[in-house]
Each structure stands twice: as C-alpha cells, then as structure tokens.
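As you look at this complex, bear in mind that one protein chain is not there, while each of the others sits in place.
By written order: A and B. Residues from 1 in each chain.
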Amino acid sequence: MALLAAHLPAQARIWDSVPDEQLQALQLSREASPKELFEALSKRYKAELNKGKLARYWEPIPMDMYLAPSLFYKPPDVNIDVTREQCVSCHTSVTHGWVKSWEKSVHANLDAIRQLPASDVRAYKKDIIAEVEDNLRGQGLLAKTEPLKEVQCTDCHMGIGAKGGNHVKDLRMPDRAVCGSCHVRQFAEAESERDTLVWPQKQWDQGHPSHTVDYRANVETATWAVLMNEGKGPVAASCTMCHTNQTKCDNCHTRHEFSTVESRKPEACATCHNGVDHNEFEQYMYSKHGTAYQTLGNQWDWNIRLADQLGHKNGATAPTCQTCHFEYKGQYSHNVVRKVRWGFLPFKSIADNLEHPWFKERKDAWAATCSQCHAPRFAQTYLTMMDDGIKLGTGLVEQSRKVMQKLYDDKLLVGQKTNRTPLRAPEKDEPGGFSSLFFATNNQTTVADRTFAEMWEQHVARYMKGLEHVNPGGWTYSHGWSDLIKDQTIINEQDTVLRENARMEQRLRKLESGRAKTSFLNRSPDDGPQSVLAAVTDDPLTSSLALSLLGGTLVVGGASTVRRRRRLPGRQASDATTLPERETR
Amino acid sequence: MALLAAHLPAQARIWDSVPDEQLQALQLSREASPKELFEALSKRYKAELNKGKLARYWEPIPMDMYLAPSLFYKPPDVNIDVTREQCVSCHTSVTHGWVKSWEKSVHANLDAIRQLPASDVRAYKKDIIAEVEDNLRGQGLLAKTEPLKEVQCTDCHMGIGAKGGNHVKDLRMPDRAVCGSCHVRQFAEAESERDTLVWPQKQWDQGHPSHTVDYRANVETATWAVLMNEGKGPVAASCTMCHTNQTKCDNCHTRHEFSTVESRKPEACATCHNGVDHNEFEQYMYSKHGTAYQTLGNQWDWNIRLADQLGHKNGATAPTCQTCHFEYKGQYSHNVVRKVRWGFLPFKSIADNLEHPWFKERKDAWAATCSQCHAPRFAQTYLTMMDDGIKLGTGLVEQSRKVMQKLYDDKLLVGQKTNRTPLRAPEKDEPGGFSSLFFATNNQTTVADRTFAEMWEQHVARYMKGLEHVNPGGWTYSHGWSDLIKDQTIINEQDTVLRENARMEQRLRKLESGRAKTSFLNRSPDDGPQSVLAAVTDDPLTSSLALSLLGGTLVVGGASTVRRRRRLPGRQASDATTLPERETR
Partner (left out) sequence: MALLAAHLPAQARIWDSVPDEQLQALQLSREASPKELFEALSKRYKAELNKGKLARYWEPIPMDMYLAPSLFYKPPDVNIDVTREQCVSCHTSVTHGWVKSWEKSVHANLDAIRQLPASDVRAYKKDIIAEVEDNLRGQGLLAKTEPLKEVQCTDCHMGIGAKGGNHVKDLRMPDRAVCGSCHVRQFAEAESERDTLVWPQKQWDQGHPSHTVDYRANVETATWAVLMNEGKGPVAASCTMCHTNQTKCDNCHTRHEFSTVESRKPEACATCHNGVDHNEFEQYMYSKHGTAYQTLGNQWDWNIRLADQLGHKNGATAPTCQTCHFEYKGQYSHNVVRKVRWGFLPFKSIADNLEHPWFKERKDAWAATCSQCHAPRFAQTYLTMMDDGIKLGTGLVEQSRKVMQKLYDDKLLVGQKTNRTPLRAPEKDEPGGFSSLFFATNNQTTVADRTFAEMWEQHVARYMKGLEHVNPGGWTYSHGWSDLIKDQTIINEQDTVLRENARMEQRLRKLESGRAKTSFLNRSPDDGPQSVLAAVTDDPLTSSLALSLLGGTLVVGGASTVRRRRRLPGRQASDATTLPERETR
C-alpha cells in the first residue's frame, strides 16, 4: 500500500497507511468512513494546536499570524465581497506570482490530469483526484455525480466549494485541517506521528520529536518563551519559522504550486534540516547517496511517485531523504518517524536501551530499507557500527557533563557568586543549559556553559547525523568527534585551571592573614581541592576574588542536571541521563 | 521600462532606466544623446578609477594587471602585427577555451539572433543589437547603413571595429568603459549606483557600498594597504579579486561567453556574496525561495529576460537574487542598490533613522517587490519584523562595544602596555578593529579584539543577512544571534576576569610591600576596580605583572571607537555609533 495508493471507494476500510495506533487513539475502527476519520482527526488537531503550557509568558508578534494562522490570523482590512472568479482576476494584477504558481498546480489542472494516458508516470494522480472526490462527497461537500472541477482560491481561503465571500469576514489561511478536508489520508498519515512515536523508556513525550507536534514543542521551550517575553520576537521567529509543520502543510509543499516534484527532492527538507545540529541535508549531500543525486538526478524522472522511485526504470538509482524516511516496512506514508530510534539527540537513555525490542524492531525496519540496494548483512553491519559510534559520542558528553556539574556545584563558574544574572522565568539556571546559546547578560552564560551547550546540543547531534547519513568526513574528521574532542579539551582544561586557581587564592588568603608560613608549608599534598574550597567558601570576600583568577575560557559549574525537559518539550523527566536535582538548589 | 527595454532610436531621450540623479550629476538633460551620455560617463569613470587616497602605501603585484587592467595592464611581449581574422585562428590553438566560449556567445552569433522568430524568448536581444548599433553610429564607429556583423577579439581588445593591430602596442584588457561603448545604457545603469545611493545621515559616503565604487573601496581600506605594503600582496589579492566590479564587467558576465543565462542564476553572485559576513548566497539557498530555485529551477526557461522571469508562464515561480535586487519600482536595471537600506553592516546610525523618509520609501519599494508574490501586508509585516530583529542585533554589538572600549581605556588588554605592537600606517590601533582579522604580531591582536572584530564585522552582518533573506535557521539558530551571544559571552567573561585579576595583582603588590595586613583587610568592598587600577598603574613593574593573571581568551581593551571609516572606505565619520576619540590617545 503505497503513499499514493490505488483509489478506494469511500465506503471501504480506512487506508492501510493509517496506522492502528492512530485508529485506537481516535477510538475508530478500520471500518470507519473517511468522514469519521477526518472529523476525529480534525477535532483532536484543533484541540492540540494552542499556545501551550507556557502561554502566559508570551504574546504573538504580527508575523505569527502567518506562521500559526489558526491561532492568530486576522484578514486584512479589505472590506469587499468577492466572487470565486474575482479572486483570480484581481490577484493576477495584485500578486501575480501566487496566481502563476497556482496555474502550474494540479489544483488548477484537474482535467489535464484526468486526461493523462495510463502510461504517464503522473497517471496515479487520477486516483488521488477520485479519492478526494470521495472524501468530499462523504462530507457532503460535493454532489454524488458531480466531478471536482478545480481547486481555487476560495476553496482553501474561504470554504471548500464556496462561491465567494467577504474579504474581511470570510478569509482564512489554511491549516493542516483545511488541506486535510480533501486529503484525508495524507492528513491522517501525517497526524499519526503523534500516535506511533511512543518511547518505551519515555525518553521523549509521546509523539516527540515529530513534525506533527512541532509548533507546541517550540512554544513550550522555555528559551523561546523568554525571547518572546523579553521583546525579542524577531529573534524567536527564527525558531518558529520551521516549527510550523503542526500548523500548516506548506513547509514541504510550497504554496501555491504544491509541486510534488519539489517535495520529493532533498532541498525541500533542507530549509529546516541544516545547520548546527540537525544538519541532515549537508550530511546527505556529501554522502555517496547525495553524490548520485547530484550527478545523476537530472536523469531521473521526478514525476514518478515516491513509492515507485527506486523501483521504476526511469527512477532514482540512489535514495533521497524521502525514499528512506517516508518508508516503513515497504509502505510509504506521510508519517516520517516510524523508524525513528535516536531521534534528535543521542540521549544516554536511548544508548542504554538499544537492546529493547522497540529499538531492535526499528533497526530491523531500517535494515530492510537499506536492503533495497544493499546486502542485508551490509545494512545490519553498518547500522550496528553506527549505533556503536553514537554511543562513543554520548560517552564523551556524559564525561564532560560530570566535570561541568562538579564545577557548578563547587560554585567555580566565572562570576557564579557575583555576576550570574538569573534567567527570566520560565528559564532556570543550570550549567550549559540550552539558554546558553541565546542569552549572555553579564556572566549569565560563561564560556564553559556555552562550550558544554554546544557539545550536548549541537556537536554530538551532528556527530550522530554524520554516522546516520554516511558522510565519511561528517562524523569524525570535519565535524562530530573532532568537535566533541575540542569541547572536552576546553572543559578539561578549565577544570584544571579553575581548581588550581582556587588553591592560589587560598595561598594568597593565608599570606594576607599572616598564616602563610605556618600553615601552608605544612599542608599535606593530599588535602586536595576539597579542603581548599571549603576554606575558600568560608570567606565571602576572598571567595569572590578566588574566582578572579579563573582565566580565559573558563569552564566552571556543574552541568549534570541539564534538565532538557524544560528545553526540549516532549522530553520526559525520567530520562536516564538526568541526575537528581542538586540539593543546594 | 525593463532591463532590456524596447529599442529606442538614437535621437530619442535617454532611457528611463537611467536615473535622474545620474543625469544631474553628469549635468546632462534627458534629451542628451547616448554619445553625450557615454562620454560624460566615461570621463567620470576614468577619473575615479585610480589608486585612491592610500596610493602612496602600496604598489601593485603582477596579478593586479588583470584585476585593474585600466591601471596596470601591459601587453605581453609578443611583437606581431595581427589581423582581425588571425586572432581567432591563432588562439584556437593557443587558448582554445577562449575561442570556444566566444563561439557560444551572442557576440559571435549576431545573425542567428536576428533570425529568431518573435515567439522566441530571446527575441528581445534583437532590440539590444539595434540599440548597440545606434550607439556605435552615434559615436561614429559604425556606418549609418551598415549592420554590426560580429563582435570579435579586436573590437574589445584593440578598438571597436579595428581591422587588426600590434600585439604589444595595441592590446588592451577591456574595462567597464570598453563594454560601455556599445552597451551605453547598461554602463549608465551600473554607474548610477554612485549617484542614487546618497545616505541621508551620511552613514556611508555617497555611492558606498556599491559595485561601482568597489575597487576604490578596497584599495582605500587601511588593512588592505598594509597587507600590500608588507609584501603580502597575494593575501590582499583575495580581497581585490571581488572588488573589481568597478574595473570590469566580467565578475558577473564571465568572459568570453557573456552568458545572460549564467548571470541570471544565483550562483553568479555567489563567488563574492558568500562567507563570513555577506553570506547572501547561503542564506538564499536555505530559504524557501532557494528551495524552489533548486528543486524546480530546471523547469524554468532561463533565456527569458530578467524583467519577465516572474511574469512569463515558463519563467520562475520563485525569486532569484537578480529578480529582487535588479528591480526598483517595477523597472529592472543594472543599478542593484536602489532599494538598499541596511547595506553591508547594520550601523546604529541606520537603526536609529529608519523612520526617516529615505528609509521608509525604500522599505515601501521593497514591499512592492515582495508583493509580486506575497500579500502587501505580509510583505510589510515581514520587513518590519526584519528591521526590529536587526535592531536587536545591533543592540548586542553596542553593548559589547562599550565593554571593549572601557577595557581598552583602562589598558587591560593582554600585553597592551608591553607587547601590543603598533600597526603599520595607515592602520591605527583600536580595540577590535578590522585589522584584528588580518594581523596578529605579538599581542597586536588579542582574543578579545578578535572576538569583537568578528562580532561587529561578521556575525551581526550574517544575522542581518539571514533575516533579510528569510533563511529560518540563518539568523538565530545556526548563525547570527547565536554567534553574537557567543561573542558577548566571551567579552563579558573577560571583563569579569580581567578586573578581578587586577584586584589580585593589587593584593600581591600590597603583600610584597608589607602593607597587606593593614591595608587590604581594611579595604572597603566599595572601593571598586577603579581605585585598584589607579593603584596598579602607579607601578610600572607590577602593572605589567598584573596583566599576567589574565588567563585564556582574555578580552581586554576598549573598543568603542572602532573607526570603521578607516576600515571600510566610504563610511562617514559622522556615523552616530562612533564614539569620540579617547583623550588619552
């Protein structure tokens, strides 16, 4: 049962590509109608799309009306009544780019599609049109005998089949549910990401990290909420821009052409999946897979539907993002996370549980995917090496986490006692927290914090992504391991320097109190930093001065807790990597 | 009136795409002839193309003869007389690549163009040929009734229409004026950048930053001049390589094919517009605009002239660099800076003046550009958010500038009193100056200087470019804000460490002078660093030692002045961000 499956009459069972988990969650049987499915999906979708748990901390900026239209969109003050036909004629002059893109779309050319010969690789779209017609008829939006003539401005922006409307009163920006009214199956598949991603050790909340909850994940991130709260909405908007798959469909299917060719190419994913942590795009492009795509892709027929691309004689001879990630046990759907194992970050709680059946089954599913072009043993061998490699990277992070937490607990961070400006709620202080990447008032963030934040949030992710996407230089040499080692170098160096500096301060203090000769020279080398620190922290004046010796890119403060649950919503507190809260906090 | 407008007879008015500002500057009326326009342009062009204000500091390296041929080119010692025909036949064997590229050019195929049916998207080139013929006739270079047969080696490299010449005596490398002899309109449009870019608060000198003054901007940069002066010409050549739009046309129109298809694609801009600061290309490629270009661009007909690309049914469905930046109020021309508002760097003096009509009008012009494909309100909303965002970034830079300047004024930079080797003239010392990116003899540049230089010159620029080109991860997450915060982290940490270290030195000094017990323990916590520093600087020996405590990536020295005018020629001293010179200097 492929992504774009053969046309099924409306009275049939719900499509196989809709997972059981979703039907259960929606309390539907597979015998339900598309209408019932759509209504259940739509209801849940709308209930979940809101400002989230941190709502009281932020207000939208004007741009947000376009990013989360269901929540914030207000039509412009153009108080005119318009007919279906007037939209196009007027906007041809006002915003001709829209109209031109739409004119190229299937929406504007349904009959042209209907007339394609069966031999045309786009002929499968005829079944999709029929499926959409069934969906609409089931919802009473299309007469039984009436074919769908075209999909036009008013259908999406006012109401399906609307003859016209008032430009102020009736205008809407489509959300997933609007697209989903016609494309029920795709809506269901995409929304099923929240149903199938149930982490066995609660490494993340259900459905996280996935596209279908990405808006909530963003607005429930403390760092994001503080940016908004502090009047830094334009900064926060950078995050929001990508975290809008939950709110609409055009992150992948660019309006108004909604080209399937576009959405099948790796660059369609690249706008979001690039950069300092989730740089899947760059990793792919430097892999052999990417090489084939870049050198031979212009010979591949991109109108072939995704499910057939690797099989069709004119199709791809190497995978794209889409051919691997949309596939699950031979079936293609819009649930992109059914094989997810490591997710966004290689948590220790994942590394420690890879032998659990949940992870093993997904590994086997991946091996099956790779085995379309590689020997099954080759696939398993690579995947195992990848896992082992990721675990080594996670090990480096955990080592540095301990160093950071100890320094933090010992209050050795630069300015920790004097100049570490508290973060605004709902952010909380922690060593190397996610906020270290976005705030640095006074010594709120030290170089040590920043280094560790980059280590656990960016470099280890990039290391993992390199291994996952088979970019030879991507996980050790150019990035990844080499970056992690640099982080470790800085953190270990600071650990040495800061503790030695504390001793130095102690020596000075003793000299100043006249005890230098008698006590210091008799001090045992075994006394260690603990006793020194104890002494230092006795004295509020000198203890702040002690820190003054901490030079350079100082790495101080303990980082163990790193309560990523606050940072990355959807992450469960029960994550095995989370250390207990420090008692002194 | 499009970039490549309908053919106008020579006696007509000067083309509308030539701005009034330019005609005024050249003291021409719009009734002037192309010949008069060319002569006025050419005269001014030649007068402005020279070694610049820092001429006495540098001599060209051999490579410069190819980069600024009008100034430095000497023909090779091949003393032969050659005919027009011999060029091609000989160079077909000597440098066949040239000849082959030329064979593909319009220059070698004028008749083929003339025979194109009107339906061919390249038919507009017929008008251009006629326009060129008019221009040549006006200059007496083509007989009234004679058609232009071809454009061949000798035309550009010896003299338009030349039958041949001596290879040593007559050979020339074309500059903008040579190309402009035929392409008068394009020459005028391009040269008009110096006329239309008149900053209302003199944030930059007139015409800066723009392509038409880029050679002077480079050679009048103190850092560049010092590199040349120190025998580092090959290093400086990296700058020169791009700063040659003033000297010739082939930075965008690669010789000898001069393909318009090439110059319409984003990669044509990428050679210069990438990298650590002006990374427009990367930002674009990760935007939705770039996604459409990369996934669907192969379906667009690139022979469609620029002015029609967004409108033509076979044209682009997303903008390129060219469709936005060559457009101004619906007209396309080679003046690429008519909508420039923020320019190259987001100066405070720009941020503070955005309500000035000059900036508001340009913002409206941008909104009109975006509104070809987006709702006008959407465009305004985005542009306003962009402005607000850039201002936030500028704010971070100004905060750190103050910290740097104070450290510099307090002489706390590592080695500032002992080992800060003076820069060679015409460079001058300042905290975090542009030179910090290119020189580091002894402690001439400290890590603090370098950090601040990257902050104001690179990271804030990249932050701005991300916002401007709508690359979601580009301004906050992967680069931009996150980089600025890292800079701030380092600078703030150094501020703390350096001042604490100064206190430590003071304590040591007191101990050494036997006053430790009596004075230190009685010191008030309110004495503050000032008094400590005062004491420290009393003593030349210990004050240098005091600095010895500054560990690691020390951030010291004040950076407020940052006289970018020296660094970035064309920048006015009246920039509101420029602090007064330190008195002690």
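As a convention for this text, a residue touches a chain if its C-beta (ideal position, glycine included) is under 8 Å from a C-beta of that chain, and two chains touch if they have at least 3 such contacts.
This structure is a prediction, so every number in the text was calculated from the model and none was measured.
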{"item": "Touch with the omitted chain, as defined above, among A:Q24, A:N79, A:Q115 or A:T317", "value": "A:T317"}
{"item": "Chain not shown: contacting residue from A:T92, A:Q115 or A:T496", "value": "A:T496"}
{"item": "Option touching the unshown chain, where B:D111, B:E267 or B:E361 are the choices", "value": "B:E267"}
{"item": "Residue among B:Q139, B:N443, B:Q488 or B:Q506 touching the omitted chain", "value": "B:N443"}
{"item": "On subunit B, residues whose C-beta touches the chain left out of the figure", "value": "61-63, 65-66, 76, 94-98, 100-101, 103-104, 232-239, 241-242, 254, 257, 259, 261-262, 265, 267-268, 270-272, 274-276, 298, 414-415, 418-419, 436-443, 445-447, 449-450, 497, 508, 511-514, 541, 544-545, 547-554"}
{"item": "Subunit A residues that touch the omitted chain in the full complex", "value": "286-288, 290-292, 294-296, 298-299, 310-311, 313, 317-318, 371-378, 381-382, 384-386, 388-389, 392, 447, 466-467, 470-482, 485-486, 488-490, 492-494, 496-497, 499-501, 503-504, 507-508, 511, 516-517, 520-521, 525, 549-554"}
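Everything that follows uses one rule, which is that only the chains that are shown with their structure count from here on.
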{"item": "Inter-centroid spacing, subunit B versus subunit A (mean Cα positions, whole Å)", "value": "36"}
